[in-house]
Every structure is written in structure tokens, then in C-alpha cells.
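Here the complex is missing one protein chain, while the rest keep their positions.
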Amino acid sequence: MSPAILELVLVTVVASSIPLVIAALGELVTERAGVLNLGVEGMMIMGAALGFAAAYTTGSTIVGALAGVAAGIAMAALFGLLTVALAINQVAAGLALTIFGVGLSGLLGAGFVGLKRDGAPQLNIPGLSDLPFAGKLIFGHDAFVYLAFALVASVAYWLTRTRSGLAMRAIGDNHESAHALGLPVRRTRFLAVLFGGACAGLAGAYLSLAYTPFWAPGMTAGRGWIALALVVFASWRPWRVVLGALLFGGATVLQLHAQAASLGLPGQLLSAAPYLATIVSLMALSIGVRRNGAAPAALGQAFIPPR
Amino acid sequence: MNPDQALPPLLSLRGIVKRFGGFVANDHIDLDIAQGEAHALVGENGAGKSTLVKIIYGVLAPTEGTIAIDGEQVRLNSPEAARARGIGMVFQHFSLFDNLTVAENVALVLPRRESLAGLRARIAEVSRRYRMPLEPDRDVWSLSAGERQRIEIARCLLQDPRLVILDEPTSVLTPQEAYGLFETLDALKAEGRSLLYISHKLEEVQRLCERATILRLGRKVASCDPRQESPRSLAALMVGAQIAEIRPAAHAKGEVRLRVDALSAEAETLHGVDLAHVSLSVRGGEILGVAGVAGNGQAELFELLSGERTVERAETIIIGGAALGRGGVTARRLHGAAFVPEERNGHAAAPDFSLAQNVVLSRHATGGVVRRGLVRYERARELAQEIASAFDVRKTGPDPAARTLSGGNLQKFVVGREILGEPKVLIVNQPTWGVDAAASAAIRQALVDLAARGAAVLLISQDLDELFEICDSIAVIHDGRLSAPLDAHAATREEIGLLMTGATGGQQEDLHAH
Partner (left out) sequence: MRIDLEPRPARSLAVDVAAPILALAAAILIGGVVVWLLGKSPTRAFSVYFVEPLLEGWSLQELAVKACPLALIAIGLSYCFRANLWNIGAEGQFVMGGLLGGWLAVATHNGAMQGALGGWWIMPAMLALGVIGGALYALVPALLRVWLGVSEILTSLMLVYVAELALDYVARGPLRDPKGFNFPQSVTFDDVARLPFLAEGERLHLGVLFALVALAVSAFVFARTLFGFEVRLVGEAPRAARFAGFSDKRLTLAVFAISGALAGLAGIAEVAGQIGQLQPKISPGYGFTAIIVAFLGRLSPFGILVASLVLALTYIGGEAAQVALKLPNDMTRAFQGVLLMCVLMADVATRYRVRIRLGAAP
């Protein structure tokens, strides 16, 4: 494989890992606050549908991205109402959110199926982007990619270095103690859920605005669920999310290349690879690690303040 | 008594009422604390002490009543507001975060403008001034109960509070650690800070406080100078009725019914304790106590003895002559063992299940309530009723959900459920934790009577008074190791306390030898 082709492959690996990075990062923050939101798939596909609809209508990618974020936040607010305010079982509420999101996105996106628009432009920096090999790999992406990495860096810094990040980790560790000390458990959790929704919406918008770029019902194809698995795989650490997402992105790209190269394997088997890989990676992670060692201690537990 | 009568009290409560649904936890309570005063809040479990201090610290909102600080009426709607008014609190069940470091735990409550950078120096300063050793970078889960409490106190002192509330601070400490705590509290008093000290240990109150407010069933029943009272008169005020003394029944020791031989097990949970070479034996008619500070392996020991966890070697645990190390809970029950875990809600009993269903929970193999895989709920209801009558369990309705019972009544129910099965071996963990005095006495009496009927009883407890009251011998567990048993009638609290700190680790083998 020549360096030029390798570079192209690596560029596509980065591109296919970006929605996973963004969605998983949002879910990571949500889970660090102690809330398990299984509705990532639903929020993501709403972001994809509304993002594309807005971008197509206005002709602006930025408006589209913002619409995707807004859709994700709206869905997350619904989830927050159910789980944080009403203390409803988070697993059941997350499933409901996904079922609802998949249906509603199909309904709202019905008028946009089959329409085409140009993808988000790449930020070509004259000179730098033309550098041999690394030029395209580092400087040849669209704005979403840089935004994703900036988000990871900010979240990593915020979680470990700021007081509000510390407070959120404390709430995810033990909400009873946090409440006793006067930390705003429910408000923090609600905001964390909204952040997760914003990220999922953005990840969805990336799919329909930059990655494909068109809208098709069900186009997230389980990426929201894989993002959930990635958070576990990353042991709730931001930079490990990037690592995991690149591995998955790589697997996806390899599978596409394998299909193109027609190795004689059934296409369905190759398509199943990401899902099987998710299961295998969850298994690999749990071997050797003490059970749920890295998970926030209060993850998935509803909190009802005594008053 | 007040040095300056003209000054309004630092804290003044008037007519505080707190209702939870239909239950009145605090009923029109008045309380004054002067500047520099050490004030005791005394009462037995369920008297409403914790509720009252949570109101003072802004965790709970009072249903009625007013709070004034320096004579000025205030609303404390959050702990932050209370802290801003100079009120600090050291919680009973520590409000710490296991997976954060000591410094991070402290940082959480400091005002926002405070920089995190200077924190380390200030922790060191408080640590030196009050002689409380602290390591800022340790994760909290790795610390002992005493160390955890020091973090709580340091966190409180860093806010320079005028009033420090301490909720049952010595309940998790060894006697030696408690002495250290009192030295720190004396230093606080010398600086002119007020203390609100919650306890039901009367000696501590007399040692530290010049005023005491006594609560019973949510009401203030008396206010006095504890140094002028005798422990007996205080106890009478606290309980309201004479508690029956335990009648120690004379009983002959029989054969060994429970033998544990070199039991070792790695911790199963993330922050658990490894057990190392625990050996013990209990004869029929004997009560063996296991003392120790919480978190030194008691939970693990109970799990392994009950069969919730099993061990590789069957001979490690012998119950009534049968090697049952590999047998589960049911197998051990079928060989005459019974168990009472520490936690009532969710371990000994399922809160949302009815009492009859809770009988099925632990007696499905031994109580005749299941036949050919089918549950006989009529029989279970009869059994539940028998338990309720025999152990004076107060309940509402014929077969209510377990969660509707008060702590003491539910505890009597779960203890009674096991004892009515006439077990040959009974293993109990903290049977009177958070239980009122009358129920505690009834439970202890039931254990003594069971032993008198020939059963072997193993009592795991953190309450030294309880252990000395009813045990024949006491062993001490520390960091997963069990000391050799001491004769309870000859041993002193100091000896036991020293073992609780792990001071004499290598003694077990020597004592076994003779």
C-alpha cells in the first residue's frame, strides 16, 4: 500500500470515528454524573434528521449543525424530566427515548429522503494541508473533526481540573453524600444529560451533513449503541474514548474495504463485524478488570432528595 | 452560666416541627446554644436527633418553626447557606466520596473563590494545628474509619465555623481514636467555638458538655447540666421507662457447633477487605463476640459464614459436624444454622414484600412454607403472626410490607424469624444497630436465651457495651484478621480497643498454642 493510499484510508478512519467520539463523549459526561442514558441512538438520529432538514432548508451547514444540537438537547430534556426529575428507571426511559426518536425522525425527515447537498467543506490550509502524508491526515478534515478533538480536550480538562467538574464526579460517585453537602444533585445531573444530548445531536448532524452527506431513515444504524459501549470500553476516561472510536472507525473502514475487495465473505458477516467487535471488546475489557471497577458508583440509580 | 447574659445565643431554635407524611420526627423543639458552649443532644435511636441537626445544617427544611443566629431570624435552605453562617457539620455516616482523594473531598465544600492550589497548604495547617494526620493525595476508600472522620472534621474546620455539629462521632472509632477526637474537640472549645454534640453515650456527654437537651420520640423532654446528673438519671430521661436488665442465664457449654479453620478469602468488591486465616470455634451454649471497627472484614466474614459466598475447601467451615465450606446458604440452614445480616432493608428483608413473604425469604427450606416448589402463603402468614406475637412486633394491618415497620420492630421481626426456627448455630451481625433501647434489650435477651437452650451464637458487633453485656468471650477483627478470643469477664475495654487498632497482630498463634 503506497503512503498516499494509506493516508487516504487513515483519513476515512478518522472521519468514521468522529460521530462515535462526539456521541460517546457526551454520554461519558452524562454517566460521570451518575445517569445512564440509553437513548443515545434516538437523540443521535433526531440530530441527523433535523440537522439535515435545517441545513437543506437554509443552505447553511452551521445552521444544520446547530439544529442537530438543538434536537439532541430537546430529546435529552425529555429524558432528564423522566429520569432526573421523576426518578423513572433510566434503562426503560432510555429505551423509550430511542424508540420515540427513531420514529419521530422518520416522520420529520420524510420530506427530505433522497435529497442531496454538498458535504461540510474541508478546512484546507494552503501549504500545511499539502504536506506529504501528514498534511491531509492532520489538516485536511472538516470543522467537525477539529471540534470533536477540542471537545475531548475541554471535557478532559474540565473533569479533572475544575471545581464544577469535581462536583459532578462527586455527584456520580455518591449522590446521598453530595446532597448532604449541599451540591445540587438534580440540577447537575439534568445539565449533564443535556450536554449528552447536545453531543449526540451533533454526532447525528455530522452523519447527515458531513459523513454521508444525505438523510436516510435509520441511518445511525446502531452507532448510538456502539457509543454507549465505547464509554464502558474507555473506562469513563475522555481520551480513551478517542482511542476506542479510532479502533471502531478502523474496523468499519476495513470492513468496507473488504466488501469492496470481495474476499468471498458474505457481506452480511462483514456488516455484522462492528456489532460483534463491540461485544468482543466489552468481553475483553471485563477480563482482568475488577467488576465495574471504573464505573461511577451511583451510575443508573435514581435520586429522590429527602425534603 | 452564660458569661455574657446580654448577648443573644449563637443559635436559637423555636418551635421546630418536621413531618414526613404522617410521621412527626420533630415536635415543637426549642434549643439555644450560646457562644463557646458545648451542648449535647441526647436521645435514643429514633428520637429525632439526626433530623434536627439536618434542619440546622440546611439539609432538611422544617415544616414549622424558626431558626435565629445571633438573634437574627434566618432561613437555612441549603448546607451552603448554613456554612456561610458559620455552621459546620461532621456527619455520622460520613458524607465522603470513596473514589475522590482527600484533598478533592475537602475542596468540594470550600467557597468558590478559594483556589484549589492553596488548599494543600491549608489542609496541612489544620492537620498540624489539631494534631490530625492527613494525606491529601490518598483515595478515601483506602482509609480507615478514624482517618475518614478526620477528613470530615478538617473539612469542617477549614471553613472556620463558629458552631460545629458532630453526629455520633465516636460510634465508628476505637476507644483510643475516641481519646484523640476529644483532644481535638477540647482544642476547639478553647478557641471559643460552640459544639453541638449528638450521642447516646452518656459518659462522653458528661466529659465534654455543659448543657444537654434530651429528646424522646421527637419531643424535647428535658434540658439539664449533664455533669450534675448520673448516667442512670440521664438514661431514665432518655428512655422514659426502665429498660429490663439482661438476665444472663447460667448455661453449660456443650460440644463445638461452629468451627472455622483458617478461612482466607480475597475481597469480592472493589473496596472490600481480604480475610486472612480466620479461625474460631463456638460451642453450644456459648456466645462468641467479634469486635472491631466497621470495615475491617465483618461484612466479608458474615457472607462467608452464611454461605452467600462459599470457599474451596469444605472443611474450612464446619456446622454441627458437617463440613459445609462449599455449601450455600440453604445447605447451611438445613444443617441447623441461621443468620441475621447487618442491614435490615434489602438484605435481611425485602422492603416491599409483605411479612409473610419475608418469612418465605429465609425459611423456604426450613419453615414448612414450601411444598413441591409451591409456596404455601397461608402457612407463611401464620408463621409471620407467630413471630410478631413472640417478639412483640408492632405492625399495622395483618400482613403489611416490611418497609412500613419501624427499624426496631423490623429488626425484632428478622431476629425472631431466625430464632423461632430454633437454630443450633446463629450468626448475627450488628443486631441492634440503629434500634431503640427497648428493642435492643429484647433482642439481646433473645440471644442469651437461645444460647441457654444450647445453641452456639456468634455475635459480630461494633458496640463494645453490647459485647461485654452478653458475650462469654470476645475476639477482635482487624484488617481481615481475627485475634484469639479473650474471656469477656476478664478482658478490659482498653485491651479490646488496642486489638481493634491492630496493635498486637502476631498474637493469634501464641494464644492458640495454649
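All chains are identified by letter, namely A and B, in their written order; residue positions are counted from 1 within each chain.
As a working rule, contacts are C-beta pairs under 8 Å (C-beta built on N, C-alpha and C of every residue); 3 or more make two chains touch, one makes a residue touch a chain.
These numbers were taken from a predicted model, which means no experiment stands behind them.
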- Omitted-chain contact residue, chosen from B:P9, B:P79, B:P226 or B:G307: B:G307
- Item | Sole residue of A:G59, A:P121 or A:G222 that reaches the chain not shown, by the stated touch rule | A:G222
- Which of A:V11, A:L50 or A:L97 touches the missing chain? It is A:L97
- Item | Touching the absent chain when the full complex is considered, from B:G118, B:P231 or B:G328 | B:G328
- Message: Which candidate, B:G15, B:G321, B:G346 or B:G368, sits in contact with the chain we can't see?
- Response: B:G346
- Query: For chain B, which residues touch the unseen chain?
  - Reply: 21-22, 61, 77-78, 306-308, 328-330, 333, 339, 341, 343, 346-353, 357, 360-362, 364-365, 370, 373-375, 404
- Identify the residues of chain A touching the omitted chain, counting contacts across the whole complex. 38, 42, 78, 82, 85-89, 91-93, 95-107, 110, 186, 217, 222, 225, 228-229, 232, 266, 268-269, 271-272, 275-276, 278-279, 282-283, 286-287, 291-292, 304-305, 307
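FYI, only the chains that are shown with their structure count from here on.
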- Task: Starting from the mean Cα coordinates of chain A and chain B, work out the distance between those two points in Å.
- Result: 45
- Message: Under the stated contact criterion, what part of chain B meets chain A in this complex?
- Response: 54, 58-61, 78-80, 82-83, 91, 94-100, 104-105, 107-109, 112, 116, 270
- Message: With touch defined as at the start, can you tell me which chain A residues reach chain B in the complex?
- Response: 163, 166-167, 169-170, 173-174, 176-183, 290-293, 297, 306-307
